[in-house]
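Complex shown without one protein chain; remaining protein chains in place.
Chain IDs A and B follow the sequence of writing; residue 1 opens each chain.
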Amino acid sequence: MVEVERDTAVSKLEVEGLTIRYGETVALKDVSLDVRPNEILGIIGPANSGKTSFLRAINRMDEMTDGMHVSGRIALDGTDVRRWRNVYALRRRIGVVFPLPVGLPLSIFDNVALSPRLRGVHDRASLEEIVERCLTRAALWDEVKDRLHSLGSLLSGGQQQRLTIARALSQEPDLLLLDEFSIAVDPVTTMRIEDILKELREEMTIILVTNLVQQARRLADRTAFFLKGDLVEVGPTEDLFMRRVRDRRTTDYLEGRFG
Amino acid sequence: MSAFGATDLDLSNRRRERAFRGLFGAMTALLILPVILILGMLVWKGHSVFSLEFFLAHPRNGMTEGGILPALVGTLYLVAVALFASVPLGVAAAIYLSEYAPDNLLTRLINLAIINLAGVPSIVHALFGVGAFVLFFDFGTSILAASLTLAVMTLPVVIVATRESLQAVPQAFREASWSLGATRWQTIRRIVLPNSVSGILTGVILEVSRTVGETAPIMFTGATFYVAFLPMSVFDQTMAMSYHLYTITTQVPGVPEALPFAVALTLIAIVLLLNSVSIAFRMVLRGKKKW
Partner (left out) sequence: MARKEGGSAGGDHLGREWWWDKIAQAVLFGGGISAIVFVIAIFVFVAQQGLGFALFDLDLATFFTSPQWRPTSEPEPIFGALALIVGTASITGLAMLVSVPFSIGAAIFIGEFASGRTREILKVLVELLAAIPSVVWGFIGLMVMSPLLMDVFDVPVGVSVLNAGLILGLMAAPIMTTIAEDALKAVPDGFREAAEAMGATRWQVIRQVVLPSAKNGLVAAVLLGVGRGFGETMAVLMASGHSINMPSSPLDPVRALTATIAAELGETARGSEHYRALFSIGILLFAVTFVINLLADVFVRGRRASR
């Protein structure tokens, strides 16, 4: 493949030759793709295709995981994430939403205020402003505004997932990673979160790993299809669903023949 | 196989099942009941000595009369100084093992060392205490030397209990915190420790209970037969409950029989009380979920 000179102005994230191993097992093989600013990139594929590993490599969670080994290049705004000396500052720019909602065992307020506090914001008024703004954007404010000091970990699944999104927003991220966020929440919450994501696209770049191909179709500008550690295909979502694809496996998966 | 044969087999199986259940139940009972009988006997023989004076007076008349105040205070002193040394160290070790240690040879060696520290005979700990704290660091036979010996000996108790309670905090919380940009230490301080502090406390209570009962490690490092005054500094020698029980049982002639029984009972009561508190604490914790 010819090395293409990439224009950083049109790439938020450039991934080149990304390979991820867990011990001897290869989770992702030689993946290269670009993510453009303010797009939603959908990633679909059956279980164990390397989708989650892909997300974990972006914010360098491999360093916190025994046995996980990453090679290749991932550049955020043109700089290899591995060249950041302060990995924590890197992670602060990247919001993450997990498959299972994780309300930290802190109060709802402290859940959202945690990230601002970590970066040194301590005055009460600013924190209150951030908490209200983020919870509002995550469509949770009205439900919890009267009990901000009860435990975030005891909210319902759907509420916890919106709390997680509010927490990610409190980081003021420019990249938001979502890993099958709807797996443990009800359909109504899923639709509300999808609406939120459509709005957030104006301000940030979003990578949406999803187990629901229709979710990718509803939200993603472009969609990548991962299968058993390979990036089979990436292109405009419309093309994939209109069967303007090059690879037969993609059509098979989209039509539900496996996965 | 005929239907009747199967029934016979079932019947004999069920009979055998009952027999084994009975056998193992009886073994369990035989393990526990004698001890309860013995404890009952201690109460029967020792209760007459208990009075306020027993707890608040110094021993008198060649330790054949009077109370156990200096031994109680001495034990308190020994435990306090030992905790002061071992709790920070043990908690630090547990945090390292639970939150930082990669799965490598060094970690395996640390775990092996913890098992060994717990398994080395108490009298060898005593020899170590003499060699290291009494002689090498020149603390002499003192509360400091005895407490440090106890601290090294009971370190595994704190480490193991703390590590368990740290590991009970779900990994998902750590990952969530890290992905917010928290450092490992910020995650430990804000998320992991606040949610395991009660488990750590349970471990510390257990350690106190162990420390109170230990005798051999303090015999040559700081405990003494008799002192007329309560200890004033960590460089004083002191009486201690466990050593006091040993001396008045084996070394002092003419002690009325009920006196050592009462001392033994007091020691058991302290230890069992501490353990019960720790167990009750653990059960309350189990019932109170935060996630």
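Operating definition for what follows: a contact is a pair of C-beta atoms (placed from the backbone, for glycine too) under 8 Å apart; a residue touches a chain by one contact, two chains touch by 3 or more.
Note that the structure is a prediction, hence the values are computed from the model and not measured.
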Report task. Pick out which of B:L155, B:L201 or B:V234 touches the chain that's been left out of the picture. Result -> B:L155
Query - Candidates B:G67, B:P231 or B:P260 - the one touching the absent chain - result: B:P260
Report summary line: Residues on chain A facing the left-out chain by the touch rule are 8-9, 76-79, 83-86, 88-90, 92-93, 118, 174
Report summary line: Interface residues of chain B toward the undisplayed chain are 13-14, 16-17, 20-21, 23-25, 27-28, 30-32, 34-35, 38, 41-42, 88-97, 99-101, 106, 109-117, 119-128, 130-132, 135-136, 152, 155-156, 159, 183-186, 188, 209-210, 212-216, 219-220, 242-243, 245-246, 249-250, 257, 260-261, 264, 267-268, 271-272, 274-276, 279
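In the analysis below, only the chains that are shown with their structure count from here on.
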**Report entry** Centre-of-Cα separation between chain B and chain A, whole angstrom
**Finding:** 48
Requested in this report: Would you pull the chain A residues touching chain B in the complex into a rising list?
Outcome: 59, 61, 64, 66-67, 88-92, 94-96, 98, 100, 102-106, 114-115, 118-119, 151, 153-154, 164, 167-168, 171
Report summary line: Touching chain A in the complex, chain B uses residues 102-103, 172-184, 186, 190-191, 194-195, 290-291
